[in-house]
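Missing here: one protein chain of the complex. Every other protein chain is in place.
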C-alpha cells in the first residue's frame, strides 16, 4: 500500500473566495464558505484521479500551507478561515474515505498562547483527523515567533501527546520581501530541527512525533556543520556527546525532494525507518521533468529505483513509517 | 598547490578588545586597536602551523564573519571596526606573504547606500587584497536588507567589476532569537542564490564573480524544488526555460561541507569547475571526527578520496578555480 | 430612462479566489484570475435580471468597494488585484453593453504618490470606463491618509480633469476595530465633503466632478452645525461668508439612503439637480422591508412617490444628472 | 420648565491658564487653578443672562468637551485637570443653584482601566452632580479606544448603575489630521450607537441610561442602512429580528441639531419620549442664522413651531425626559 | 546701570488660556490670544515694581521657557503660540520702553529644518527685539534633537550672524519622566556647551554670540574632568592642545546661580568679562532665603559683596557685558 503522507487539499474557488470575503470585512461577519456539493465532488474526484495516475493508495490531506495565513490581522478572521479549511477537508475525505485521510490546521496566531488552538484540535480528533499541520513561523516572515524549541509551545505538545496526534511541520505564507513562501518553507524546516534539538523538547515529551517537510530543509545537507559543532571542544563537546546524526533521528522526514541524489543522501543519513513517502502532489513539483518525462513529484518510481534499499526498507518508506507516525491510520487498510 | 579559498583571520585578543571599546564609548573616540607585533606574529605563526598540518599552501584570509557587526548602532562604530579588521589582515599577510592573501570587508550599514563602502574598497585594492567578503544581511537577523538581487547593491557591483574584485558571500552575526549566527549563514546563502537568480544581476553584470559559502546553503540539496518551479507551466515555465541547474552555474561554491556525501552531491550538481577548495580552518569545523580521527574541516583527504573526480578536476578544485575567481592570486605561485 | 449610478460588480467566486491567491503568495507570482466565460455570463445575467425586476435600464458598475484593499501589504499585490477587478468589469459590460457601463478603480496605495494610478486610469479611459471610484482612506482605518482636500491628491485631479472623468467617492475596507466597513463608509463620506470644502480644491479644479456615496454620510443631517460654523463671528464668519448649503452644491450625491425621510431631507437640502439615482443593488440594502414588502434598496418607487418633486426633477434624478456627471454615457441611449 | 440638557461651562481664562501650566511642567507640580471669586461670578452671570435671553430655566453644565484632553501625556496631568473642571462647575453651580446643575467628567486615560475614574465619580455624586460626560474616544483621534460596546467599559457601567448616574456621550479633542474636533463629535456619536447596539451592553445593564449628543451623529439619517442590515438574510437577519428603529430607542438623544428638518426627522424616528431639549448654548451654534435672525442654537422656538408635536410631547422634550434621564434633578423644581 | 540679562515675561492668564485653546482644537482655528490692555498693563506694572525693589534698571524679557512647547503636536500650533508670546512681549516692552527690552522665541519644531523659524526671526528684528532664546532640545526630553554643535543648526547661525542677534540658550519643557523641566535646564546647558566645543561651530561662525543660562549647567563645576580629557594622551591630547578653560570663553554665562560660592567659582573660572548679571526674577528663585532674609534671586547684593572683584569688573557684569552680547541695547541708556 502506498501512503502519501504529504498532500494538500484541492478545493473549489469558493473556499478561497471566502478567504477574500473574510479579508474584506475584517472577519466581522464571520460565516462559512459556500461550497456546493457538486463543485466539491468534482475537485475531489480530480485529486483521486491524480492519485490513481501515480499509484498512490491513500493520501493525507492538509490545507494548502501558503494559504494558512496565521499572521492575518485582525486575528478574529483566522479562526473562521482555519475552520473552513478543516471542514472542507472533512467533507472531501467523507467523499473518498478509503483513499483520503485528514491532517488539520489550528488557529494559532502570533502573540496569542497556543491554547487558542485547543478547541479546534479537539474537534479535529472528534472528526477523525489523523494529525495536525503546524506552521512554526506564526508571523509568516515578519516577526520573531518563538521556535518550536521554546516553552511557548509546551501546552500544545502536552495536548498532542494526550490526544496521540503527530505534528506535520510546514510553514505557511511569507511576507518578508527576502524570501518567497516556498523558500521560506526550507528556512523554517531547518530552524525547526535545529531549535528543537538545542532544546529539551524531546526529553520532556519523549512520545511526541514530528514529521518535517521537504526532507528536512537544509539540515541533512549541512549535517557536517552540526556534527562538528556538537563535538567541538571549544563549545563544550567531547567524545561522550550524543552524535548529531543520532539526535536527528528524533524526527521523521518526508520524501518531498525532487532531486534523487538528495533523497538518497537523506535516506542514508537518517535511515529508512525515518523517511515517509510524500509527494505534495499536485503541487509545486507537478512540472514535467524533461529528463524523465515524468513530473518531478512522481517519486514512487524514484524510490523503487533506489537499489541501496531492500524490500522491507521500501515498505517502511511507502507505508509502515506512516502508520507509526499517524497511528489512527489503522482504520485505513 | 592547495589554495584554501575560505579562511578567517586568527588575531590576538587585542583586536576584539578594541571592538568592546568601540561599543562601550559608542564609537565616539574612534581610534585603532593596539596590537603588538609580537602578539600578531604569534597568532599568525599559529595559523601557518595549522595550514602546514593539513597541507594547505595558501589561505585567503577574511575577517571572522560573526564579528563583523554590520548592524551595529551607532553606525559610526562600524567604519573603525571594519578598518581595524582589514588592517590586521594586511599586517598578518605581510608577515607571511607567500602563504596568505587578504579578502577584506566593507563598512556597509543597513539604511545607508552601499557607496558608504567605496572608500574602503579602493583602499583594499591598493593594499593588495584579492576579494571582498559581503554580508548579504546587513540587519543581521533583525530587519529586511534588500537581497543581493536588488538594485540597492548595483553601485557596489559596478565598482567591483571595475576593480575586478570578486565577492565572497558570507553573512555575519544574527540577533533574531530564532537562529544562531551559524544557522543564519546557511539561510542567507540560500537567499543570496535564489534572489540573485530571480533578478537581472547576472544579465546586467556578466563579469561579476560570486563565491557562495558553505556549499551553497540549502540550494543544492533542495534543487529539485527549484528545477520544478522554473519549469512549472502554472508559473510560466516551459521546455524553453533555462534549467535551474544551469542557472546555478553563475556562482562558484566553496567546499565547506563537512559531510562527504553532501560535498559529492554539490560537485556532481554544479561541476568541478564551480567548486573551490575551502575549509574555514581553524573554525567551527575544527573538531575531531570520531570516525576518521581527523578534524571535520580537514577536507583535502576527502576530496582526494573522491574517485569520481579525475586529476584535472581535483586540480581545478584545489587551485585553478581559485585563480579564476581571484585573479590577483597570479602573484602567488 | 432609469440610470442606477451606484452599483457594484457581481462576479464569480474565481475573482475572489484570485484575491486569496495573491494574498497567500504575497503577490510574488502576480498573474490574473481564471474566470470562465460561462461563469461570468451566468453572474452577469443574474445581475441584469435583478435590474429588470426593479426597472433599472442602465447600471454603472464599479468593483465591490469593501474588497478593494488599498492598504494591502506588500503593495505589489494591489496592482494585480485592481486590474483584475477592472478587467472583470470590462468583460461583464461587454456582455451587456446597453445595460451596463463601467466605473473603474485605481491601484492607489498609502505612502505612494497618486501617480501610481495613472497608468491604470489611462487604460480605463481607453477601455470605455465612464468614471473612477476613489477610496479616500487608503489606509482603510489604520492610518492617516491625507484627506481629499490635501494637495496629495492634486496630480490625480489634474489627470481626471484632463481626461474628463468624474470621481465616485466610496471608501473600501476598514480594519480599525471601531467601525465595520459599512459604518466606515459613512464616516469617510463625511470627511471627504468637509475636508474638500475647507480646502481650495474646487477653486483650483472648477471642472472636477465628485459624487459622494450614500447620500453624503452625516453631512446633510448635521448641516446646521456647519451652517453655523461658517457664519460664526468667533471663527471668522460674517454675513458675507458663502453659505454652507451653497458650498455643498459643489458635490453630487447618490440616493443610496434606504429611509425615505432621509432621502427627502437630502433632495430638499441640495436640490434635485444634485442627486443621482443610485441603489447599490444587489447589496447590503437587498433585504425585504417588512413594512413595504419591497427591498430597502428598491428606491425607484420611493422617488416616484415623492410628491414634492415635479416631473423634470424626477427626470433629473433618474437620468439627466447621471449624464451630467458621467458625460461618456452619451453613448448609452 | 425648560431644561437645557446639553450645555458647557463658561469659565474665566484662569481655568485654561492652569491647563497650560500643567502642560508646561508635565503635571509635575499638580496644584489647582487660581480662579478668583469675582471672575467666576462674572462669567457665571454672563451665562445666566444668555439663558434668560432664550428662555432656558435650568442648564446642565458639563466641561467644554474639546478641552477635556483624555489623551494627554504624561497622564498624571489628566487627573488634576479633570478635577479642576469639575471643581469649577461645582463653584459655578453653587452661585446659581436653581438655574444650573452639574454634569462632571472623569479622568479616563487610554490604556488605563476605567476604574481610574471611580474616585472622581464618587466625589461627583457626593457633590451633587447629576450625570457624567463620557468621551468614547480616549485616544482623541490617534488610536483605537475600545468602543462603548466593549467589556473594557463594564466596570464603569456597573458603578454608574449603582450610583444611578446617566452618561452623556460626547467626544473631546481630535488630533488625527483628518477631522476637526467638531467633525469628530459626529463620527464618535455614530460609533457609540452602532457599537453599543452590536454588543450586549443593554442586555447586561438594562437600567443604564445613555444620552447621545448632537442628535445621534449620522445614525438617524443613515437609519435605512442599518434597518436593512439587521434584516438581511445573508447576514443572519429574518422577520423575527428586532427592528433597528426599535433598538435605537435604548438611547436618548439631545436636540442639538441646528437644521430643523433634521430635528424633525430625529423626533419622528425615535419618538418624542427619547429626545431631550439641548442647545449647547453658548457654543459653536451661537451664530446668527441670516434667515431667522436668531442664533442657530436658539432651538426653543423651533420645537415650539413643530406642529406635528402635541403639548405632552413638547413637555416631554423640554422637561420630562430630562427628569427621566437625570433623576437627581428632582431637587430642581 | 543694572541690566538683568535673563528675565521672563509676566503675562495675564489670557495668554496661557490661548495656549490651552490651541491645544484643545489642535491649532486648527489658529487665532490670537485675547489679552486686554488693562490686564497687560497691570502685569507689566507688577514686574517693573519688582525690578524697582531690587534695583534693576533694565530687564531683557523672553517668554517663560517651560511654556515654549517646541515639541507640541500637531506642530501647526507652535507658530501661533510662539507668535503670541513674542507679540505679548512686544506689547509689554512698548508700555515701559526704557525699562524693558525683548528677547524673542522662534517656532522651531523637531524634525523640521531650522529655517522654519526664519520668518519670525526677521519679524523680531523688525520689531526691535535684541536677541533670541533658543531651546536646544526641541523634543523636550522625548527624543534626540541634534545638539547645537550639529550642522542642523547652521542655517540659523548664518541668519543670526547676518542679523547680528545673539542666542540665549535655555531649554523649555521636559516630558521624560526622569527630570523636571527645571532639572532639564541644567542638563541641556551642559550638553550645549560640551557639544558646541566638540564641534566646529566657533570656527565656522567666529562672530556668533551665545549666552548660556544658569551659570553654565554643570560644566564650571566639573571643569577638571574636561580639562583632563582634552589633554589626555590616550584621547589625542598633548601640551599643544587648547586648554578647556580657554575654550570655555567662547561663551557668555549669566549669573543665575543662587548659591554665592558657585557664582564665585564661575566668575573666577571664566572671567568677569564673560558673566552677565541675570536673575530670572520673578521666577523659581523668588523664595526668601532664611539666612539672608532676601530672595535667593536677589543677586545684586551678592555680586556687590564679592571683594575679589574690582569696580570695572562689577561694571562689566552689571552692564558692559550685556551691551557686548546684545549690541542693540545701545538704544537703552
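Observations on the structure shown:
In order of appearance the chains are A, B, C, D and E, and numbering begins at 1 in each one.
Going forward, a contact is a pair of C-beta atoms (placed from the backbone, for glycine too) under 8 Å apart; a residue touches a chain by one contact, two chains touch by 3 or more.
If you're wondering where the values come from, they're calculated on a predicted model, not measured in any experiment.
Looking at E:289, E:315 or E:328, the residue that reaches the missing chain in the full complex is E:289.
Contact with the chain not shown here comes from a single listed residue; of E:34, E:163 or E:225, that residue is E:225. The chain not shown here is touched by just one of E:57, E:127 or E:179, and that residue is E:179. Across E:140, E:254 or E:297, the residue that sits in touch with the chain not pictured is E:297. Of the candidate positions E:32, E:163 or E:268, contact with the unshown chain belongs to E:268. Seen from chain E, the chain kept out of the figure touches residues 144-147, 176-180, 182-183, 186-187, 190-191, 194-195, 214-215, 217-218, 220-225, 227-229, 231-233, 235, 237, 239, 243, 257-262, 265, 268-269, 284-290, 295-297. Hidden from this view is one chain, which touches chain B at 12-17, 19-21, 23-26, 28, 64, 66-67, 69, 73-74, 173-175, 177, 180-181.
Here is the rule we go by: only the chains that are shown with their structure count from here on.
The chains that touch both chain B and chain C are A. Both chain A and chain C derive from one sequence, and where they touch, over half of the residue numbers involved are common to the two copies.
Here C is the chain whose Cα centre lies closest to the centre of all protein Cα atoms.
Centre to centre, using the average C-alpha position, chain C and chain D are separated by 34 Å. Per-chain Cα centroids separate chain D from chain E by 45 Å. Chain centres here are Cα averages; for chain B and chain E they lie 56 Å apart.
Counting partner chains per residue, chain C shows two or more touched chains at residues 177, 180, 235. Contact topology of the protein chains: linear, an open path with no closing contact. Across the assembly, chains come into contact as A-B, A-C, C-D, D-E.
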